[in-house]
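I'd like to ask you about the structure that follows.
The complex appears here without one of its protein chains, the remainder shown in place.
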Amino acid sequence: MRKILFDRIDEPGLNTLEVYERRGGYSALRKALTMSADDVAAQITESGVRGRGGAGFQMGKKVSFLPHGGMEKYLVCNADESEPGTFKDRELMQKSPHMLIEGVVIAAYAGGIDRAFIYIRGEYELQAEIIEAAIAEAQRAGYVGQRILDSEVSVSVVLHRGAGAYICGEETGLLDSLEGKRGNPRLKPPFPAIEGLYHGPTLINNVETLCTVPHIINMGGEEYAKIGTETSTGTKLVSISGDVQRPGNYEIELGIPSREIIYGLAGGPPEGRSVKFWFPGGSSAPVLTADDLDVPYDFDSMAKAGSMLGSGAIIVADERRSVLEVALKVAKFYAHESCGKCVPCREGTNWTHKMLQRIQSGEATPMDLDIMASVQEQIIGNCLCVLGDAMAMPIGSMVEKFRPELEAEIEAARERADAAALQDVVPLGVADEHAGPMPVH
Amino acid sequence: MPRPEQKPIQLTIDGREVKAFEGSMLVDAAKQGDVEIPYFCYEPKLGNPVGACRMCLVEIEGIPKLQTSCSTPVKDGMVVHTQTDRVRHAQNAIVEFLLVNHPLDCPVCDKGGECPLQDITFGWGLGRSRFIEPKRHFQKPLALSPLVAIDRERCILCYRCVRFSQEIAEDYQLIFAERGAETFVATHDGHPYVAPFSGNIIELCPVGALTSQPYRFRARPWDNESAGGVCTLCPAQCNVTFTVRDDRVVRVLARDYEGNQEVDDGWLCDKGRFAYQAMHADERIISPMVRDGGELRPVSWDRALDAAAGLARHRGRVGALVGGQASNEEGFILQRLMRETLASPDIDSRLAGAVPAPLARALAAPELQARVSDLEFAHTLLVLDCDPRDDMPIIDLRIRKGVRRNGVKLAVASARPTALDEGATVISRYAPGTLEQFLGELDSALVSERPASELPHGELAELLRDGGSDVVIVWSERIGDKAAATLLRIVDWLGLGDHPGAGLLQIPGGANGRGLREAGVVPDAGPGYATLANPGRGAAQIARAAADGELTALYLMQADPVRDLPDRALWESALHSAALVVAHASVLTEGLREHASVIFPAESHAEKEGTVVHPDGRLQRLRIAIAHPGEVKPGWAVLTELARRAGADFAIERSADAFEQVVAAVGVYEGLTLDELGGHGVRWPERPQSAPLRGAGSQLPPGAVAPPPRAVTAAPNGALALGTYRPIWAAPEVEISPSLQYLVPTQHLELSPADAERLGIENGDQVQAASNGTRLSAVARIRSGVPAGSAFLADGIAEDSANALTEPLIEVRRVGEMASAAADDEPGAA
Partner (left out) sequence: MSPQVPRFDHGSRVPGWDEAVDLTKDPAVVPDPATTPVPDDLREEIEAAMAKYPDRRSAAIPALHAAQAVHGWCSPEAIDQVACVMQLTPAYLSSVATFYDMLETFPREPHHDVYVCTNITCSMLGGDELLDALVGAAAGDRSIHVRSFECLGACDIAPMASVDGEYIGPLEQGDAETVVADLRADRPVMPAKQIRYRQSVDPGVQPGAEEFTAPDHPTRADTAGLTPEDLQTDRPGPSAPIETPPDQTRDDT
């Protein structure tokens, strides 16, 4: 399969400018600088490349939304990769940081921007060091900074490390965090392209999206658009993990059957086991089952199948896995990561988590599944940002698709709890020898 | 700068045609069409909407998702639905979510009966909850400060209080801590939330999470009556609502929901909000008193009035001081009493600084008067020799609003660092006592052709000159006559009178300083700045004359010069020498306690009837909210009766009669009626009748004052130039309000790190400041913003007030060094 981003990604020293340049690195930047900014933007638009961070919004459109004029504009690279199951940007940044920097500079040029920030999640310390070193190298070589390659173009690039908050992957939460505040998402509109970082128009793109930019410039937008499907152009990195034999990142052409990724590339679940359910696009995506393995892996087909491509992270669970356990992890994660700003998300994620805990501890009835489904419905569409929906959609899908199993779990948990309670009953007359603590809830 | 234009448009809400201004938020526009959309977090006073509560979701045709109406600006032709099943489903959902962790302890909640959460749950909720998990539990209530109690269980995290602290008061002490469902309102490391405007968060809270410590459990909303009034504890004259129960003020709130845009913008300071307790404090004087055998004893009104009528025996030798809380009517009647009945023209109300009448009149020219809202829309704002947070607190918030929202360029020129320094574009600092030189240099820099960088204060001059036509200067009355003359020249030069958005806003020393001046309570002008045939002496000369025996009686109308005026020792001697000292007062401050012969109990601002004038020229009406406690009688009635006993009939039967006399005497008030003043007052500079005072500025002889030579600021022996300031909390009302005790100011000496190091003083050390043999104690406070060579002390406070010091330079020593240093001093001591 064709490799664009992952082409010889393991080449030793690729993270250094020397090797990157030897392989033709920064030629796209040189080429872009010979073009007008509008032409560069046109190439990006023509490529049809959609955002690789989760929302799948056309990058060319984002660039075109930026107002023209002399105001201070910003480019922010979203490297806060924290959607569970996603780890593609980590590998890109660690192994080919200059590709990202080149993409950042070209995109900034296309948008008439001279200040760029790369917001990397705080946990990625190794990647942050590598990027920091690469920025310094690129700066010394004149690819970043004032008057790039003796042109009139200047782009500064600053690496900003986060400190551990999923919500900062949400673009406006990221902006607040980058401004030094709590990472609370903002109301939209105004969209960042109009009013973003420091109130200036801001172009925000994911690492992988920006990494495609040099390739789009090199091969031409039209050529790039030939890869993949009509509406999902190009290649995509897929992070696959969970119950598969070869977890990791794979670069695929959009539109290939999902089965080919899960079984063909990742080797499928371990010998003798089969796929029970899978998240096609990170933990925020509604789960799919073995019945959906033949759905083509692209933005539109996934949406049609009732889920989403998201960040391109597949988590596979085989038949050993309990839906309840996974649902509990999902709910706990979103309850923990909810920023607390808006009511339905703050209270809904917390409530859902508590309900699932109650199921696990044997204190629930099947009626609670109705309440849970209804609570998810009450969250969806009513929140300030997508975090609430990101929990409600997968939990809702699990309740819908695995209701009999969940009802059985409820039953089994109740029996376990009853048995445990009976064990604690102290027979009359032996109380003195058995002076254990009373069971407390 | 131009204010935003409002373009009327039409939209459809629930099938009704609604007219609104383009760009206004849908939730506000809906109110115009009598459609109520519920919300919690939205509060336009707090700035841009946050969209956190999600209560106001509505359906807008053409937009697939429900939208928050608090953040959706209306457009012409928009079609909105607020009653569809989808909207109702969302509203029910939000109410259910809100109540997930709310304790529903309404029966014991102070907010019950006036609680938006109660109302909205009733109106838009389903009336049931499916949440059976344990709720969040907290200890409650906890103290957030001595004034505010916090109940975190009830909190719905609507952001209002933290936004107030962060974006309005900009003190950034109140925050959200933690995240998600664990979020809670907090301060840093257990510090209390103590800031001059902290009480506003109580009023903002849409649930019972933040409650007023002094008001808690005093009343239920249905026990209360509300009465509109004006706070006269400082010149800001905020419009307030008194919550009255059983004829006692139990709470003070901002008057209207949105506030009076031209006065307070809907905010109050904590002094105005909580010092109402002084009205019902045991320490308040509520009966007339006469000194008898060396001690003040309560007596009948008759006896007190008779004793005071003894003033007639001091004809021609009476001096009078009028404090800022006096109304126009009281001031007017008193000046009649003084001038007409007692033949004593020595009357003054300018407690802070004396600007001669022609100059004051020129500076009060109607075209030069800035409105309060001009602070918000000026191109450039100069805060001159004052700190609004102390002197007129509520405009501090207004200035911040202008800087934050409208990009007003703020310049601060003061000796002492101000609370507004952080947002200032330019800060000019000069040594205390050198304001005149500073203004002289600024004046030269304005006209100079040389580049700004080469001139002293060139940057400030450039900003004022080239920063846009709308320049507003906020200045304090205490700057004195020479500085005021230079200021007037600068104002003329900048042409502030030619631009409607430009002008001056003077902060008088007393709350009604402007009104009293206009009512003729100044020695050199009659009512309406009328020229006097026989001008009298000002406050400083009154003190000297009384001490020297030229004046033998003093009339202190809500003023205690020992507390309020410079040169404490001189005033003590003046009061001591006077044979008769008649005072109106509500608190027995030290000067009165020692020296008053007769004290009439004074009214509080909730009891008084009359008018006052806001510093921007707005006549505001004081109304009676509660009956007079004890023996208190209206000031106008006491003065009129006193005049009668002294042999004059002023023909005043009601307060309104006095108002009519004021209107008749002050030309620019001509034709005003109390009804016209209404709730929001009338700004006389905007009335055509103000014409006679127009152009008064340019009538002043040009070049009246040349800048004097630069004064020596620091003596070679290391003495420090002394500047004084009056803290916001320096008020007798604060001293007797139980819940404000922790704010009663004590003396601190502010000095620079360099001087502290030189003098071996550490932060928090006990120090003594001395000049000319007078010493006072203070606690050292080292501040980086204080320039080396300067030191600052508070005045207007009960103990160790800076008005004891009369010299411009002080010696500062750490206590403990005194013993050894005193020995060294001996040979040189005079």
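Lettered A and B in written order, each chain numbered from 1.
The criterion applied here is as follows: contacts are C-beta pairs under 8 Å (C-beta built on N, C-alpha and C of every residue); 3 or more make two chains touch, one makes a residue touch a chain.
Since the model is a prediction, treat every value here as computed from it, not as a measurement.
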Hidden partner chain, touching residue among A:K188, A:R259, A:H336 or A:R414: A:H336
Residue among B:H102, B:R163 or B:R179 touching the omitted chain: B:R179
Contact residue for the chain not shown (choose from B:D85, B:D189 or B:E449): B:D189
Contact with the hidden chain (one of A:D38, A:E129, A:D294 or A:E319): A:E129
Absent-chain contact - pick from A:H160, A:R186 or A:R346: A:H160
Subunit B residues touching the omitted chain (full complex): 133-134, 136, 138-139, 142-146, 152, 171-179, 182, 184, 186-195, 422, 742, 752-753, 756, 763, 782-784
Contacts of subunit A with the absent chain, listed as residue ranges: 1-3, 6-13, 15, 72, 81-87, 89-91, 94-95, 115, 121-126, 129-130, 133, 158, 160-166, 177-183, 198, 239, 241-243, 245-251, 265, 267, 270, 279, 283, 313, 315, 317, 320-321, 325-326, 329-330, 333, 336-337, 339, 354, 357, 440-441
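Operating definition for what follows: only the chains that are shown with their structure count from here on.
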Subunit A and subunit B: spacing of chain centres that average the CA atoms, whole Å: 53
Touch list for subunit B against partner subunit A, complex: 49-55, 57, 65-66, 68, 71, 89-90, 93-94, 96-98, 100-101, 130-131, 133, 156-157, 159, 176, 178-183
Parts of subunit A lying in touch with subunit B, wherever the complex brings them together: 165, 182, 187, 335-344, 346-351, 354-355, 358, 371, 374, 378-379, 381-384
